[in-house]
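Omission of a single protein chain aside, the complex is shown with its protein chains in their original locations.
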Amino acid sequence: MTPIITKTELEVRYAETDQMGVVHHSNYAIYFELARVDWLQKVGMHYHEMEKNGVMLPLSRLNVNFKKPAKFGDTLQVITKLNKMPDVKIIFEYEIFKNEELITTGETVLVFVDKISMKPMRCPKSTQELISSFTS
Amino acid sequence: MTPIITKTELEVRYAETDQMGVVHHSNYAIYFELARVDWLQKVGMHYHEMEKNGVMLPLSRLNVNFKKPAKFGDTLQVITKLNKMPDVKIIFEYEIFKNEELITTGETVLVFVDKISMKPMRCPKSTQELISSFTS
Amino acid sequence: MTPIITKTELEVRYAETDQMGVVHHSNYAIYFELARVDWLQKVGMHYHEMEKNGVMLPLSRLNVNFKKPAKFGDTLQVITKLNKMPDVKIIFEYEIFKNEELITTGETVLVFVDKISMKPMRCPKSTQELISSFTS
Partner (left out) sequence: MTPIITKTELEVRYAETDQMGVVHHSNYAIYFELARVDWLQKVGMHYHEMEKNGVMLPLSRLNVNFKKPAKFGDTLQVITKLNKMPDVKIIFEYEIFKNEELITTGETVLVFVDKISMKPMRCPKSTQELISSFTS
């Protein structure tokens, strides 16, 4: 499928810095999450509604490659990419840019989980159709 | 009643520092929470069991007074004090020490909330009795 | 002086929720900080530049009153108010609204600190003049 790509902008928060004077690495997992929630919303899925409808999306894998630091006062762009139709899992790739320079890349693998049974499930048909309608 | 006082030790985490080189102020709410959970446990209440039993304790007020900063590498002592038998709310006072020097004080007011109805409730009788058994 | 009031909008992040299903209380200190940085910027002060210029603004007091919870998916408005010309300290008041309902209030007291000497200092004249130009 054609990748579905979104761009999310965020401002570094003071509380996200550490004593090295840069964004603490644990925050990139949160930046990816923000960008992912934004991706889902732009495609028509509201994550807080998905959870209410009984579908949870916990992470099964997180990879982050740190190239350059981000600082307080920086505005960052997160490019979020879906390359493959989700089945039991959904894989997103991320690129974070600061002033057009690529500073971080990463990937998350999330699994669809039924909120009641807490068991893995397949990606809902309606979600797959929504994704299909954005790609060709 | 005689105050019930506990002491909780914690190590500052790297991720808790900010670019001023000190613990970011938002973490003190978390330090108070750690100390409060420890207080409850020492008195015989396990907060994760209280929640399972349908009692939640959200905050209604938080006050923190910052006197001196804490740094990565510091070991801190949190003194947690209950001065008054809880009724619809429970009030804790905190003092944080670093090498015997008082660096932060604070207070939290928490309210008892029924997990099902999400309505305020009185402190369970069993909790009051437990507290009574520690004081005189 | 006439109060200087700004409004800052933010979206609750998933990572800010806790197992009660609401925003964990420690995040309100961060919401206040975001709003304060935005207030400063709107008045013409860029906090990351202030720090570079040797002025730090650590907290000396934080008060938060929690009225109603915020949830993932919520958009919040933070009203930040300065009522008094800063001298050795600067006091901000905050009101957080969710769909026009006031859910949290708070106050922070910050002190001006010289980054080199780490000693308290008075609010820079240029800052006072900037503030004067916004009020009458």
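Labels for the chains are A, B and C, by order of writing; each one numbers its residues from 1.
Operating definition for what follows: a residue touches a chain if its C-beta (ideal position, glycine included) is under 8 Å from a C-beta of that chain, and two chains touch if they have at least 3 such contacts.
Note that this is a predicted model, so its numbers are computed, not measured.
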item: Selected from B:5, B:30 or B:130 as touching the chain missing from the view; value: B:30
item: Chain not shown: contacting residue from A:56, A:79, A:102 or A:121; value: A:56
item: Touch with the omitted chain, as defined above, among C:26, C:65, C:80 or C:104; value: C:26
item: Sole contact to the chain not displayed, among A:4, A:43 or A:64; value: A:64
item: Touch criterion as defined above, residue of B:46, B:84 or B:122 at the omitted chain; value: B:46
item: Residues from chain A at the interface with the omitted partner, ascending; value: 19-20, 22, 25-30, 33, 51, 56, 58-67, 69
item: Contacts of chain B with the absent chain, listed as residue ranges; value: 13-15, 29-30, 33-34, 37, 46-49, 71-73
item: Where the missing chain touches chain C, by residue; value: 14-15, 17-19, 21-22, 24, 26, 72
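Keep this in mind: only the chains that are shown with their structure count from here on.
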item: Chain whose mean Cα position lies farthest from chain C; value: A
item: Same or different residue numbers at the chain A/chain B copy interface, by half rule; value: same
item: Chain A onto chain C, rotation angle from CA fit, given as a multiple of 5 degrees; value: 180
item: Central chain (by mean CA position); value: C
item: Geometric centre distance via CA averages, chain C-chain B, whole Å; value: 24
item: CA centroid of chain A to CA centroid of chain C, Å; value: 28
item: Length of the line joining the C-alpha centres of chain A and chain B, rounded to whole Å; value: 34
item: Sequence positions of chain B contacting 2 or more other chains; value: 19, 22, 26
